[in-house]
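Removed from the display is one protein chain of the complex; every other protein chain stays in position.
We just call them A, B, C and D in the order they show up, numbering each chain from 1.
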Amino acid sequence: MTAISPAADKAATRETSIAIAEARARARLRRRHALVIGLRLAILVIFLGLWELGADYNIIDPFFFASPSGIFEQIWSWITEGTSQGPLWLQIYVTLEETFLGFVIGALGGIAAGIILGRNRLLADVFSIYIKIANSVPRVVLGSVFIIALGLGMASKVALAVVMVFFVVFANAFQGVREADRAMIANAQILGASPFQITRTVIIPSAMSWILASLHVSFGFALVGAVVGEFLGAKQGMGLLISTAQGAFNANGVFAAMIILAVMALVVEFIITRFENYVVKWRPAPFNEQGA
Amino acid sequence: MTAISPAADKAATRETSIAIAEARARARLRRRHALVIGLRLAILVIFLGLWELGADYNIIDPFFFASPSGIFEQIWSWITEGTSQGPLWLQIYVTLEETFLGFVIGALGGIAAGIILGRNRLLADVFSIYIKIANSVPRVVLGSVFIIALGLGMASKVALAVVMVFFVVFANAFQGVREADRAMIANAQILGASPFQITRTVIIPSAMSWILASLHVSFGFALVGAVVGEFLGAKQGMGLLISTAQGAFNANGVFAAMIILAVMALVVEFIITRFENYVVKWRPAPFNEQGA
Amino acid sequence: TGATAASAADKITIIVGGMEKQIYLPAVLTQQLGYFKDEGLDVELVNSRAGVEAENELLAGAVQGVVGFYDHTVDLQSKGKYIQSIVQFSQAPGEVELVSAKHPEIKSPADFKGATLGVTGLGSSTDFLTQYLAVRNGLKPGDYTLLPVGAGNTFIAAVKQDQIQAGMTTEPTIAQLLKTGEASVLVDMRTPEKTKEALGGDYPAASFYVQSSWVEGHKDEAQKLANAFVKTMKFIASHSAEEIADKMPKDYYAGNKDLYIQGLAGGKAMFTPDGRMPADGPETVLKVLSTFSKSLQGKQIDLSKTFTTEFVDAAK
Amino acid sequence: MQLQTMAAQKLSPAAPPADAAIAIDDVTLRFVTPDGHMMTAIRDFTMTVARGEFACVVGPTGCGKSTTLNLVTGLLRPTTGNVRVMGNPVTDISRDIGFVFQVDALFPWRSVIDNVAAGPLYRGTPKAEAYDKARDWIARVGLARFEKHYPHQLSGGMRKRVALAQTFINQPKILLMDEPFSALDMQTRTAMQDELLGLWSELKSSVVFVTHDLEEAVALADKVYVLTAGPGTVKSVYRIDLPRPRVMADIRYDPKFIEIAKVIWNDLREEVQLGQSRGLQTGH
Partner (left out) sequence: MQLQTMAAQKLSPAAPPADAAIAIDDVTLRFVTPDGHMMTAIRDFTMTVARGEFACVVGPTGCGKSTTLNLVTGLLRPTTGNVRVMGNPVTDISRDIGFVFQVDALFPWRSVIDNVAAGPLYRGTPKAEAYDKARDWIARVGLARFEKHYPHQLSGGMRKRVALAQTFINQPKILLMDEPFSALDMQTRTAMQDELLGLWSELKSSVVFVTHDLEEAVALADKVYVLTAGPGTVKSVYRIDLPRPRVMADIRYDPKFIEIAKVIWNDLREEVQLGQSRGLQTGH
């Protein structure tokens, strides 16, 4: 006969039941993840299936709207045989480089301008009207102006991507700065922070979710800017690929290029989300999702 | 000899000094307003002056970049003699109508989608990836797809304006919903709010500054969408005006049309700001700006 | 000479107003055939859909040459900018006025009254040509409406949706619409003969032009370019549509190769056999343009400055 | 069950009866800490509040009082164990509960009167009636002059009073309050306590009231829960048998009151010191 103290017994049952509860919670998470992936795939499959069927029965005219199988063949031929402008990866690389440069410059510019104007009332009052004006300029027109000013090389595409990105990021950074909690700013000031320190340690962290929200949408915009730039004149890039395909009535080519663009956007999106999760890991989970 | 009670005397001096202090504060506000307007005008005049001088001395080639005087003449001739496509106001009206419809539809759609996905975790997980994909589609390509699908009339321009607006508004509305204070939501829930009431009375007001920030930038985008649509094919509108001017190497015409677009954007911007001030009048002023 | 040595290494950039378009086919074909390399030239072709972009780049000095429509040289001269065609690719516009199958009542341009006519853009060559056709057939401006619908898909959609009853466009849009039977040819301007019939003269269209000032300092390069292009023109004249199509990048006919060949066979005749400007061509262009283009009205145009046969003459 | 004094019975925590208003049964709740470990906030927690009962909870700061209330509202879910309200397991955030949050949870875009009227409006009361009721409650918490003010234009204590009015106006059958009176001066606090007791006896609500003020707890409660330092669990439960109705301004001078307070105070002090020394273990 072994004697077990009731307290130890109690503690042991508690530990077991917690372990069970936690295992159950983990299983729930896994199931949910599987559900999400499953639903996403289901939607994709249904969408592509309907499209293909529609194309087969000519409800959706594949001459204009392509068909999934045709698109797939096109992508495959680009991968295996290359495009008329050279290998596919080179086109992707060129566009990605322009997009990326434009995105970085536009985002940094937008953030900087947003913070400076958001922090300085007078500058905001004076300059925001000009930013509004600049934002109403049609980008295609701007595209031609850039081509004249910067030439047909990479610079003009980057510039176009920059102006696509800048305004969105600026608007959010500006508002994010203004939304920063006044008690927190006061606290930092009293704790001894210089205006620059306040900007760095209070304003930017509190505007961060604003800025990140704009980055999510603006990478897509940068891509659009670069492609439009290539449309207006280029020797390489996805935009040229689309333009050629359009000219040759190759709807499959147009859509194939768009799908490649989408994949590029998703990859970058994934990176941004990673970064976001890292940056805002301090954030409270909504109620009901936090207990283990 | 009249006897004045010291208390009454005291109160009287207080009232006077407060009145003086308030008058001084009002004068300060007026001075500041004048300063802002003055600075704005100064920047405008300097900018136009340098441009005109640059054009005169051919540092800035007016063949490519127009000149303020040429632009002014062009606008004047459009006003007095009409454009090649009809009276100027008709072009403005057409573009404004497309823009406005696109803006309203895109904004409402973006807000609705942002709120629905922001409130429902599963939907967000499943669908946000598709929204990201859609956002990476180059708008010019979309433009031709819309023309094919919707024809050359107003619908295709409106659709293009919609897709320009939707993503920006969606991204902000979505994030704004997610940023809503969890204690406040919990409070509403406990006070008896249904999910719909929570959305209406807690989520939307707290996402409001997010949504408004996106509206500021997206009206400009709607304008861009409508103009690009007109670029691709139209009978009327500012985009056609630009396209015609471009085709005729008429830089003054191109810039004149852009200036008219900018004025349109500013007018709407002014209305949105008015609305914003009305909606967020509950907002605390930053410290140092609140005491009278 | 020293200039030759220095410029031999230089890169020459040429903008093509739509590399995949058949009317500009000689540009890419020359590249594909390696004729630039044979001449010791390092040529880079850049695509630009909008003609204006190309001209602006040329005038801004960022590129050395443009493959585009000849009429731009005339138009730009009226604005004080001098560019000249040094190799003429085509002696016919390569455009066709198509009429929608829904409107059999339109049998000639004279029936355009009340119709909406598709053009690629206002102020474009298609605009002027369409109007010229109408006026030549006794209509007045205002009897018809012009609608800019672009080229390609949007043009086809406009026909299908009956937003235009007739319209002017180029290959491969023509072949596409003919194949589906949604439109038929009303006025064919793909061959020199039919163009003369329609317009009363040769209408030089696709050409290779450069800034006049550039020619002065780069005679050597200009000559080499002319040599290469003339060789290509001869190649076109001496080969069948299939043979030419085989030389072209696959993406240009990815939509439908047969259609591409069919279009090429129909339009091959528009190309000049030797790159030379047809004698009466410039006058026809000026006549068409000055009737409708506002910017040309009241301007004195010196046509001899808009082209030169110096280099094609010297080409072996 | 050990009898401590005439008025304060120390109860042994037992499994809750099925018909209790609030029954927390052997609950453990863990949070994930920043370094990825699990931290137990409350452990083996059992608590019962009968219908119409007024329970106060005292304990050292950070011992899990707010967490306990969140469990009852459904804002948090237990890791193990279960929570029942009115006999039903808590599955969602409940509308039958009134909850005065420890943190500020007013709607900043609504004026005082709109904040207070929120509850009735949510529950479908006609507008005019809701505002009449709201006006009444605003007056009861002494803010009649501030109806139109927005929360940021109020002082801390005034905001707390708005939150009280916001909750009281719903006349909840179950009322949870997390340190509701700590931002108020003594006089206002006494008035609010009277208001609360009035409401409670009128509605026969069940109340859980968290406070750091032991005297307040004893003065108000039928039952006082003393929690241990975190991870919190119930250390002891006292039944307070002071007669009702109680008048807040006078009860503190009642000798029985003083005696009970002293007993519980000794119990609590022990716990607080323990919590202190634990928290301070790496300190000076």
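Throughout what follows, a residue touches a chain if its C-beta (ideal position, glycine included) is under 8 Å from a C-beta of that chain, and two chains touch if they have at least 3 such contacts.
All values derive from a computational prediction rather than experimental measurement.
Undergrad: Name every displayed chain that the left-out chain is in contact with.
TA: So, taking every chain into account, the missing one touches A, B, D.
Undergrad: Touch as defined at the start, partner being the missing chain; which of D:Leu154, D:Leu242 or D:Val263 qualifies?
TA: D:Leu154
Undergrad: Return the single residue from A:Asn120, A:Gln197 or A:Thr273 that touches the missing chain.
TA: A:Gln197
Undergrad: When the complex is taken as a whole, what residues of subunit D touch the one chain not shown?
TA: Per the touch rule, subunit D residues meeting the hidden chain are 31, 33-35, 58-62, 65-66, 102-104, 111, 136, 138-140, 142-145, 148-150, 153-158, 161, 178-179, 182-189, 191, 212-214, 269, 272-273, 276, 278-284.
Undergrad: Just checking the interface: what residues of subunit B touch the absent partner chain?
TA: 10, 14, 17-18, 20-22, 287-288, 290-292
Undergrad: In the whole complex, what residues of subunit A lie against the chain that is missing from view?
TA: Residues 181, 183-184, 186-194, 197, 201-202, 205-206, 208, 280, 282-284 of subunit A touch the chain that is not shown.
Keep this in mind: only the chains that are shown with their structure count from here on.
Undergrad: Between subunit B and subunit D, what is the gap in Å from one C-alpha centre to the other?
TA: Result: the chain centres lie 48 Å from each other.
Undergrad: Indicate the whole-number Å distance between the mean C-alpha point of subunit B and the mean C-alpha point of subunit C.
TA: That gives a centre separation of 42 Å.
Undergrad: Rounded to the nearest whole Å, what is the centre-to-centre distance of subunit C and subunit D, using the mean of the C-alpha atoms as each centre?
TA: 85
Undergrad: Which positions in subunit C are in touch with at least two other chains?
TA: Within subunit C, the residues that touch at least two other chains are 50, 52, 56, 60, 152-153, 156-157.
Undergrad: Among the residues of subunit A, pick out those that touch two or more other chains and give their numbers.
TA: Those would be 64, 144, 148, 231, 246, 287.
Undergrad: Which chains touch which?
TA: A-B, A-C, A-D, B-C, B-D
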